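First the structure, then my questions, so here it is.
Omission of a single protein chain aside, the complex is shown with its protein chains in their original locations.
This part shows subunit A:
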């Protein structure tokens, strides 16, 4: 349950100044910060505006309540609020969600897309139905999920231009309800503790001949491997600067802290549900991941360790997504350009859809 939200004062100030100077009537963007269940404080590190859509329009615009008028797509004229009724906000939910998805891939451990912010006048904000806002927040939450799937809260920050002030609400995803919460500024980024580690892994996945319903794709297999790795990591022991972490002690040494993970001996060889079936091949998935996590001041250390583990896993998942996305694009391009049908040829099938059993002949 988030009760207090603290935003980094420097970043907030520069964000606010930026917004003011641009003079746009409304803007939506992402809030980058840290929320977790082991603390009742939330942290806000930065605000990132959502760029214009592919079509050139803004992600968020004003809609006049006056009957019958079309949506003003280009709300960039200096705000002329409608005469009788204040305009309300319209948010391009899908676009903001896509923005959240891409940004969250780039974030390190301990930092997440924790909600959205809106830049608008008090009147406009009040005129906007809370349902509109919570829809947008839900979209963002779905596109950029936390490692802790059960954490149900996100933030909605309203930066008001007149009067110039900030307010924050906590949105409960299940109900869509918005509750106000304490909001203050403080020195955050300067006092963040950084944790870093390198994680070496080697996962071997035997592919059985039978017993698989349908075709396994390469991507599915690697996903499974990553899921196993995540399970192993969850129970792994951690050493911070050489000392075993058993409980929430505060480290005395300087940031960045070096973390090492210890897993049960010989565990890297996967013993997937492969009994004595015939094996057609082996996938070896190995390498090293460098991971980081950041922890706010006076927060529990076990949370930082957990964030570091999540960073390793999400890093692997993001890489897999990026590679398979690119592979799809490549194939799409080549099909467009070449115009050769005969899609049975191995080279023309996108890698991630490659049925494993076809490789073996």
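Operating definition for what follows: a contact is a pair of C-beta atoms (placed from the backbone, for glycine too) under 8 Å apart; a residue touches a chain by one contact, two chains touch by 3 or more; residues count from 1.
The working rule: contacts and distances are computed from a predicted model.
Not shown: a single chain whose UniProt protein name, out of "Very-long-chain (3R)-3-hydroxyacyl-CoA dehydratase", "Probable Ufm1-specific protease", "Proteasome assembly chaperone 1" or "Pyruvate dehydrogenase E1 component subunit alpha", is "Probable Ufm1-specific protease". In the complete complex, the residue from A:166, A:183 or A:285 that touches the missing chain is A:285.
The omitted chain makes contact with just one of the residues A:37, A:101, A:138 or A:204: A:204.
In the complete complex, the residue from A:87, A:192 or A:316 that touches the missing chain is A:316. Take subunit A: the residues that touch the chain left off the picture are 197-201, 204, 206, 208, 218, 222, 225, 236-237, 239, 244, 246-247, 259-271, 274-290, 316, 319, 356, 359-360.
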